Structure formats: structure tokens, C-alpha cells
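Note that this complex is displayed minus one protein chain, with the remaining chains in position.
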Amino acid sequence: MFYRNVDEGKVISQEEISDGIFSLWIKNEGANEAGAGQFVGVYPKDKSTLLMRPISICETDKEAGSMRLVYRVAGKGTKEFSSLKKDDTVKILANLGNGFPVDEVKGKCIVLMGGGIGIPPMLGTAKALFGEDVHSYLGYRNNDTFLSDEFLKYSKVYLASEDGSVGVKGNVLDALRASINVKPDVIMACGPMPMLRAIKKYAEENNIKAYISLEERMACGVGACLGCVCKTVKKDDHSHVNNTRICTEGPVFDATEVDI
Amino acid sequence: MFYRNVDEGKVISQEEISDGIFSLWIKNEGANEAGAGQFVGVYPKDKSTLLMRPISICETDKEAGSMRLVYRVAGKGTKEFSSLKKDDTVKILANLGNGFPVDEVKGKCIVLMGGGIGIPPMLGTAKALFGEDVHSYLGYRNNDTFLSDEFLKYSKVYLASEDGSVGVKGNVLDALRASINVKPDVIMACGPMPMLRAIKKYAEENNIKAYISLEERMACGVGACLGCVCKTVKKDDHSHVNNTRICTEGPVFDATEVDI
Amino acid sequence: MNTKVTIAGVEFKNPVMSASGTFGSGMEYASLVDLNKLGAVVTKGVSNIPWEGNPTPRVAEVYGGMLNAIGLQNPGVDVFIERDLSFLSKYDTNVIVNVCGKSVEDYIEAVERLNDTNADMFEINVSCPNVKEGAIAFGQKADALFNITDKIKKVSKKPIIMKLSPNVTDITEMAKAAEAAGSDAISLINTITGMKIDIERRKFVLANKTGGMSGPAIKPVAVRMVYQCANAVKIPIIGMGGIMTGEDAVEFLMAGATAVAVGAANFINPSAMIDVIDGIDNYMRKHNVSDINEIIACV
Partner (left out) sequence: MNTKVTIAGVEFKNPVMSASGTFGSGMEYASLVDLNKLGAVVTKGVSNIPWEGNPTPRVAEVYGGMLNAIGLQNPGVDVFIERDLSFLSKYDTNVIVNVCGKSVEDYIEAVERLNDTNADMFEINVSCPNVKEGAIAFGQKADALFNITDKIKKVSKKPIIMKLSPNVTDITEMAKAAEAAGSDAISLINTITGMKIDIERRKFVLANKTGGMSGPAIKPVAVRMVYQCANAVKIPIIGMGGIMTGEDAVEFLMAGATAVAVGAANFINPSAMIDVIDGIDNYMRKHNVSDINEIIACV
């Protein structure tokens, strides 16, 4: 399951699935080796924006040897990617990071939580856990619930929205609290930092194992530059200080180990 | 006849007319105002190569409102231009420079001289002088005599080649010397510096008026940066020193006035 | 929405001006850019007598920018006053005259002759390549900078702006020296010295070997220096270096510049200054900034 290379990705399709959010399928060598929660680095072609953009692998299609990236247009790089068309090529550094420990949680009551643009990697995680007791909590700003239908294929789905226009008004934790029958053994989550902080706290208080996927500005993506660190509770095995590399030891961490 | 603007050029067609030499037709507003021997600045899209590339206007088609640029792939910018396809757009700063004084030389025995990639602007000059007593001397490296056929439509044509494979072995002056019936009153020329130096000398010795088109590295193209100067014999009216701006007072100069 | 800023008592309709040497005296770009829209035109460096400048090639392209070694060619202050300043007097924009020299006396002579013209301010370029003092320009030693600033200030009838070179260990020392000697404002950055070699011909691309680097590639250095100076001196700062868009300009304002100048961008996009002005307007509208002075040094 360790694949690391600069892949020449070929665009299979791209679609704007919601306002400013794009779903890109590319065929590339690393796709078949990719695990849920791993990410890739996508290189812009524009010569003024040189660094790769870390984007989570939303899901893979092993038969087609392809992976799907779902991203929001946030700046120059993602803006460029949004104009990729079928048969265009795109350089990507694949596969990066550790991913969610899907094999370790089988047989348990698993809650997946995704907030906003943190939702995409949870889809592949749900897919990888298909058949298990999986409950997906998805948090949106409003009733534009991109990807939520697709979660239905693999898991039960619970929605939350900030404006209350769909599902529980509030965030994914509010939705979890509202579904009193779900008693998670483990939570896996990706989303904005306040959401992850709340989940860490909630999990600790309720003695639930929680895995959270973190974000940080990256340069190398492979653990060499030490750009992307997160504070840790104990000294990190690699760095020997209280910093761990999100691109390498993460992006997924046991919530109790990181100091966020 | 003064047009100056940043035009959004639309590519009509592009063709590789000789090894590494491209002929590009674009439709743009300035085309109808362009004079023979003027040039345009073509902006690369690549964000690492920001300056415009000065390219002579080879000819214009007033009916179609289009201009033709013939250029050699020399580096990054021209390499990029060579991949332009029909309906692509290209940003150009048009029209630049003074051009050849075609109106002043009518009725005289006019010799046009072009060497290598200096040949293209002479084609438009020949076209502008169609009907006059025009003799075009074209110098090539070998028998790859791009554009020479097209000169036949407007003028008598004499070829020279460095390797002797076509026309007179040697340069355009050797060819002129060989055609003893041609007694030029005026020479108009574009080509490499050694050729222009030789023409300047020849013209002075033979009391012929010579107009030569010069090249220099440019930044602004409009006379503001003083990057593109050429030494002059007398103090220049604009600069008040012995330097004149090739992009503005040139690129065409009376050979007696410049110190090359 | 107010976009007016004031520097040393001179009011600018907006904080956007040309960077010296990249816009001639406006004349060359007047058919492409409406000069009336600009906060100011800063003219090409002018000296007491005409200067020939350097041999060619004088410009070279580099990644995300360019090098220049024009060598401050100029027709001398007399022609400049008669031709360029009278041209500019027809426009509704401020005029800042950039002055260069080889010795303190040169500068003083030029400034004295410019004193009674329509120029609104003088920008003093102390990064000239060849100066009396030897290899180190006035702009690279704090005491030399203090001295020349002091002397020019004493003769100048207009506010002066000392233009700082980025090729120094500590830009704040230079800013402080200029302020201490009475400079009314400072502008920065001038170009960063660079070099390009043509590996095919094994030769320097520029006849002068080295040249001054400008364009978007230098922006982070310029923003840093503007920020450092804004925290070191009280006099206003005109920031420049790689500004291509309104966003870039806002970055300089936030770093502490009261106004900004646009240089190499003019070559890359002749309407760059208008785009910068419009871009600042858009930013203000989008973020509900009613007075541009609110965002100056806000970071």
C-alpha cells in the first residue's frame, strides 16, 4: 500500500458539483494503491504558483485505476485546476500521508464526520468501510449538501447545517447528540479546525477513540521540509520535539496525541 | 496611421513554414493601421516570462483586418507562441516603431534586402511598394528559402545563400553586386548586424540612401524605459545624448545617422 | 469612499503613482493611460547635465521579473523642465521629479534648478551606480545618506523623498538616517542587484554585467522592507517593488506604505496603474473600507 511517485494524471472528467466546488476524476498510477484519507499534491502549471496543492483523495475506482478529488476553488491553484478538461494531463505527487486506519476499526460502531470541504475524504472512508456499522455526519453551511447522496450508498447519513435549512441546525456534533441511538466507539473526522477541536474534546469526555485529519501549509508533502507540523502532546518519534509532520505522520492523528 | 493599443489578437492560422520558423496570422484592431516595417510586442502567457516579444509585422491584410507575424523559435516566448492555434487569443501591443518610409521613395530604384529572420518585414514593404521599381535581395543560410516565392508577387527577387546551394554564394550584397543592371537609389534592409553594417558601408561608399531596421532588447516598446537604444552620430533630438530609441525613433533608421 | 492620501502636505487623489524610470515622463504612455487618473507621475531620474547611460543590452528578462542597467540616461534638467515638466503641467495629477547625480553638488544643482517649477515633490535616487564616494553608493551607508539628505533638504523648496536601496544589511538604518536628516518621506524599494549569464554564448546578458532586478519576483522583499521601515520611522513611505494588481498595492498599504508606485508592471501591462487603482477600489468596496487611510499599516 505504499506508493509514492510523481504521476502524470489524465483527466477523465470534471464537474462543478456545487457553487465553486469541483469533482475531478483522474486516471493515474497511484490510484490503485491509495488509501482512504490519504491525499495527493497537485502541481499548478502556472509558473508563478510553483508549490503543489494538497488535496484529499475523495475516493478511488480501482477498476478504472482512477481517483476522485473534490475541492473548493480557494485561490490561484484551485482556480487553475477548475479549468481542467477531459484528456488534459495534470502532474500530481501521489500518494501522501497515512490515511484513516480503516482496518483497525472494523466491527465497531463507527462515526464519520465531515464538515464543509472536509467532507470529500470521508466519502472514500465510508466506501472503504462499506458493510460495517457506519454513521456519516455531514455538516454544511446551508442546504447545498454536495456529496451527501453518495454517502447513502455506504452508510447511514445525518445532516447538519449552520442555517438550519437542512438536517439539524448547528454542526456535526449537534447532529450526533441529536441521534441518541448512535453510540460511537470511534470517530473519524475531517473539517475545519473548530469542528475538530470540538470533536477532540467530545471524544475525550465520552471516552471515544477519535481520528482527525488536519491541514497545514505544505511545501514538500513528503516530510522533508518540516513546514507542515502540528504540536503534539508527547515528543514525536521522528522530530524528537513536540511537533509532528502532518504530511507524513498525518494528516490523520489520534486526537489525543495532537495539541490543537 | 498612428495606432497604439493593447490588442486582443485572435489567431486565424499558424503554420511552420520552415524548420523552426512560424507564420502566424492574427486578427486585431491595429492591423489596418500598421505600416511596413513596424512591429508589435507579443506577450507570453507564461508567468515566468513577462516581457513582450518584439516581432515585426510581416504583412497585413486590410480586408480581413489581420496581420501576419513570421518568427523563429528562439527561446521561451517564441516557443510558447509556436503552439498557438486557430481561435486562440494572444495579447499584443500594437503598433510599434516608425516603419520604412515607403511614401518617400516612390519613383526611385528601390532595393529591399532581407537576411534570415530579417526577411519577413521586407515582404510587407515589397507589398506596400507594389508597382514601383523594386528589387528584393534575400539572403539565406541554405536552400531553405522561406517566403521567397511570395516576394515574386510584388518585386523582382534575387537570392543569396551562405552555402551557395541557391542563388549567389554569399550575402545579399554579393547578390546585389552580381546583378549589374540594378542601380539602387535607395536600399531598405533588415537582417543581422554584420549585414546591416556592410550595407551601411556600401551605401555610403556608393552614395545610396539606406534605411536599416535595427534590433535591441526591449522592455516597454514605447520609448519610456530607454532600454533599447542605439548609438547615434549626432545628438538625438529626444534624448539629447548620442543615443536613440529603437522602439520609437526606429526600428528603421537612415543608416548614416546611427553608429553601429 | 475616500482614496485620498497626503504625504508631506501634498494631497494625492489616490495612492497610485508610476515608479521612476518605468513611465518616462508620462508622455510615452499618454496614449495608453489617462494620466489624469493617476495619483502622481514620478518621472525618470534627471541629473544636472545630460547622461549617456550604459551600453546595450540594458535590459534582460528573468523569472518573474527583469534586470535593467539603463545607467540613468537622461537629457539633463534643462531640457527636462522645458519639455517634460511643461507636458505634465497639462494634466491633473501630481508630479514627483526623480533626481540623480554623481556627487552631492550634482544633486544640489539639479534640485535648485527644479525648485521653481511645477514639480510637487522631489524623489532623490541615491542608488546611482557610479558616485564620487567610490564603490558604495550614497544609498548603502547611513552616514553618507544622512549627509546628502541634509544638504539637499537645505536647498530644496519642495518636500523631498529619499529613495532607498534594498541592497543593504539593515534597511531601517537607512530609513532612520533619512528621517533624521529631515527627509519628508521615503520611498522603497529601488531594484535589487542581480545578474544573468547567457550560457550559450558564455557572456553576461547585460553589457553592464549586473543590473537592477524588478517585477513581481521581488515583491516579498519589498513588502518586508516597507514593513520594517514603517516600524522604524514616522515619515510616510511610498512602497514599490513588484506591484502588478490592486491586491499587491493593498499588501503594501497594510505593510505601512501611504502610497505605492508601479514599475515594471507598466511594461507587462500598459494599463497596470489603472488596474491597480481599480483593484484598490474593488478591495475597499468588497471589504467596506470607506477611507483608504484605515488600511494603511493595519497589519
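Chains: A, B and C, in written order; residue numbering restarts at 1 for each.
Operating definition for what follows: a residue touches a chain if its C-beta (ideal position, glycine included) is under 8 Å from a C-beta of that chain, and two chains touch if they have at least 3 such contacts.
All figures in this text were calculated on a predicted structure; none of them were measured in a lab.
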Candidate in contact with the missing chain, chosen from C:67, C:126 or C:272 = C:67
For the chain that's not shown, point to the residue among A:4, A:62 or A:106 touching it.
-> A:4
Go through subunit A and note every residue touching the omitted chain.
-> 2, 4-6, 43, 47-52, 93, 216-230, 238-243, 248
With the missing chain put back, which residues of subunit C would touch it? List them for me.
-> 62-65, 67, 136, 140, 167-170, 192-197, 199, 202-204, 209-210, 213, 216-221, 223-224, 227, 242, 247, 250-251, 254-255, 283, 295, 298-299
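Operating definition for what follows: only the chains that are shown with their structure count from here on.
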Shortest walk length in steps over touching chains, subunit A through to subunit B | 1
Comparing centres built from CA atoms, which chain ends up most distant from subunit A?
-> B
In angstrom, rounded to a whole number, how far apart do the mean CA points of subunit A and subunit B lie?
-> 57
Once you find the CA centre of subunit B and the CA centre of subunit C, what distance in Å lies between them?
-> 35
Cα centroid separation between subunit A and subunit C, in whole Å?
-> 47
Going by residue number, subunit C touches two or more other chains at 63-64, 216
The positions of subunit B in contact with two or more other chains are 47-48
